[in-house]
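The complex is shown incomplete by one protein chain, all other protein chains being positioned as in the whole.
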Amino acid sequence: MNQINSKIPEGPLAEKWANYKNHQKLVNPANKRRLDIIVVGTGLAGASAASSLGELGFNVLNFCIQDSPRRAHSIAAQGGINAAKNYQNDGDSVYRLFYDTIKGGDYRAREANVYRLAEVSNNIIDQCVAQGVPFAREYGGLLDNRSFGGAQVSRTFYARGQTGQQLLVGAYSALSRAIHKGQVKLYTRREMLDLVVIDGRARGIIVRNLVTGKVERYAAHAVVIATGGYGNTFFLSTNAMNSNGSAAWQCYKKGAYFANPCMTQIHPTCIPVHGEFQSKLTLMSESLRNDGRIWVPKKKEDAAAIRAGKLKPTDIKEEDRDYYLERRYPAFGNLVPRDVASRAAKERCDAGYGVGPTGYAVYLDFSDAIKRLGKSVIEEKYGNLFQMYQKIVDENPYETPMMIYPAIHYTMGGIWVDYELMTTIPGLFAIGEANFSDHGANRLGASALMQGLADGYFILPYTIQNYLADQIQVPRFDTNRPEFDEAEKGAEERISKLMNIKGKYPVDYFHKKLGHIMWEYVGMSRNAEGLKFALKEIKALKKEFWTDVRIPGTDETVNPELEKALRLADFFEIGELIALDALSREESCGGHFRTEYQTPDGEALRNDEKFSFVSCWEYQGEDKEPILHKEPLNYQFVVPQQRNYKS
Amino acid sequence: MDKNINIKLRIWRQKGPKEKGAFETYELENVYQGSSFLEMLDILNNKLICEGKEPVAFDHDCREGICGMCSLYINGHPHGPDEDVTTCQLHMRKFNDGDTITIEPWRSAGFPIIKDLMVDRSAFDKIIQAGGYVSVNTGGAPDANTIPIEKDKADAAMDAAACIGCGACVAACKNGSAMLFVAAKVSHLALLPQGRIEAAKRAKAMVAKMDELGFGNCTNTGACEIECPKNISITNIARLNREFLKAKFKD
Partner (left out) sequence: MSWLIKSSIGRKFIMSISGLFMILFLLFHMSMNLALVFSLEAYDKICELLGANWYAIIGTLVLAAGFAVHIIYAIMLTLQNRKARGKERYESSSKTPTQWSSKNMFILGLSILLFLILHLYQLWYNMQFKELIGDPTAVSKGSELVVGLFQNSWVVLVYLAAFVLLWFHLTHGFWSALHTIGWSNKVWLKRIKVIGNIFATLILIGFSIIPIYLHFAY
């Protein structure tokens, strides 16, 4: 399996997907009824895939860890969803959406995949409107759009600040309909513990029932992983508390390649950390940077006085403020892409100009905008975000500038998939944030929702048939087969091993430590020395965890500590792989910034000559270094360029 | 300014659905008022684990007020004493030094307890499955701008669609009624031309399922609206009544 075959169809870019669909194999309706598909996850990708596959006639088994499919973390997306509708007559097109996404991803994504994504983006909007998603509208009754970073056109569709929620409710309603019709069977409060592989093909999963604690077996002809990203490796992130990388990680351990793990996205506008008991970080929408100006004090003594509570931000005179983004990037100012804005904030804080009690915050100031537009306009545009900020921080952002700091938000890396969204294990598919495919080294705002729904509604339902067409003769699998026995035994051993450690510290103690290592050495800016140090530290911490964690209670009932421990055990390994990948990628691109590889004025320096490839990691066994395979990225249709936001 | 406070917690502990539960009292010192309510419970749980006791089980996930997973009845309010927030957005600055805080699970026949403060809200999924959707298959949808929708109507639909399915309405209702939840979904879809087509069928099916699952009869006390973290209006209930009665009289 050393040869990487991405199965990109031949032909001109714009015809690849049509060609594929015209020539792929299909499964006839009578045979669909005989085929079972497991979908793990009920977010945008999982719910849309499960409902669409169910509608086609397959028997779908859908799993989620929450009590309801509607609670998947896709629900928290705020800003919007991109599509190349060109309703605004501003020159948008499928090609432009494709080009912006490739460029935004710093030329580390597959051209064919991204083009297909742009192509189906319009169908997504149509589908969602038909489902009753209440997108924002103009007075004339037609759909409204807003602008987002990294694009020169207005192509983002939105539903107030809750676009993710509305899209997920749409997918959830489609899923609910499929459940009602018996096309999909839903299993809630179930967490996938292992993948079952029979004769080299994915044939089932092992899950833990989070209510009864029982380990259960499910068989199918194909397995789809839609379990999101691994951002919680960093402990503090904008992810939900239960978001985790374990399902994907089990697939990796069973032989699926893991691609570009080091490509993690840091979002520049989050509410800063306030103390050691903080459990998660809250995002403030990217749209705030349209009207807010980012600054820190020009003088170190002013910054120190603010930190000590002796000065207020409003005491700092205009000439003593450093609007560092406007200073460094005159052309784009406060609207530079996420990775650039995040690094700039970190640079200022590390240099001692940070504000807030911890010194790890910068100001996002609306006073100019309020003076220019009036408070009521700002309130109408951002009222709900300002209210949310006030509830959390207890300061009024209309009167005093907001404090923000970057935080881990999204992971571009994930399970490697080919053009058909199939992993290196036949019959195992990965969709949404769980796969690596479309965002390269940096994801543009409003593209995650687009990708999740594209995969689930319009891509997987086609490509999975190309695989299943050969499986129609395969009878349903008995879950009493030895492969299931073995997988279940493995899962149970793992659980009992954790339960029996009976050490001193709770799971969070270790997770916070891991998060600290990851953030300090594998976070926004990385270097070889730090990464090597992190690898060593993670290994040591992992060992400490496996000897000193304490999980109370039993495994025969609801046990959130056990759930967390199982996930954390995988986060250690994911963290190691992120660091390893970051170490091997000796260039800076998108969300991956190596301090050794930067331009003289501190910008990311890509190395297309040596690193224009997807890093695909193959698992080799416990504590063995994985093997790196390279999938070359041959840019045939666009020419990679250095990104420039200065002029 | 936020400071550190000492608090006393009275928490409902119940090992399983069929076991008998009781209140346990815990004391916490030096809780930072800037931390969220759930972070305070994290601190308590880590303390309990270190003392060799079982931590308190409670549902939570996104911790930014949108997933609807958190569900605590705090000092006589679903989601606690702050306005327009879920439990995860409630902060300790709403409490004072020396306060006793009573934490209970959602209580309703429709939401049986799983453990401690966790309840089973799958009844809500069942109600949605009965008809809370527009019957369209993937693919074949017309262009999104084919049917213009009045902005007022789209906005009203969005107001109703903001429901996060947390169940605070049922928890607040002295009748254990799920009318606000059902009304929000029926309104959201009935206001849009895409959902209008099935409106009568949907209202009947969802109300029938709601009744079958043992939720109570609405008596318009309005408690649901007051406690709803997303400000869903009870005028949606009037719309549901209208839709339902219209459908039934037509039959």
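Residue numbering begins at 1 within each chain, and the chains themselves are lettered A and B in the order written.
Following the convention adopted for this analysis, a residue touches a chain if its C-beta (ideal position, glycine included) is under 8 Å from a C-beta of that chain, and two chains touch if they have at least 3 such contacts.
This one's a predicted model, so the numbers in the text were calculated from it and none came from an experiment.
Contacts of the undisplayed chain with visible chains (whole complex): B. Interface note for the absent chain: among B:Lys8, B:Lys201 or B:Lys248, the touching residue is B:Lys248. Mapped onto subunit B, the footprint of the missing chain covers residues 10, 12, 21, 23, 73, 75-77, 81, 102, 104, 107-111, 113, 172, 174-177, 179, 207-208, 210-211, 214-223, 226-227, 233-235, 237-246, 248.
What we mean here is this: only the chains that are shown with their structure count from here on.
Between subunit A and subunit B, the centres computed from C-alpha atoms are 27 Å apart. By the touch criterion given at the top, residues 2, 15-16, 32, 34-36, 38-39, 42-43, 45-46, 48-50, 52-55, 57, 59-69, 82, 84-85, 89, 91, 93, 114-115, 118, 120-122, 124-125, 128-139, 141-145, 148-151, 154-155, 157-158, 161-162, 164-165, 188-189, 192, 194-195 of subunit B touch subunit A in their complex. Interface residues of subunit A facing subunit B in the complex, by the touch rule stated above, are 48, 51-52, 55, 66-73, 75-76, 85, 87, 123, 125-132, 134-143, 159-160, 162, 164-166, 169, 172-174, 176-177, 179-180, 186, 188, 211, 238, 240-242, 274-275, 277-280, 282-283, 387-388, 391-394, 457-458, 461, 504-506, 508-509, 550, 552-553, 557-558, 560-561.
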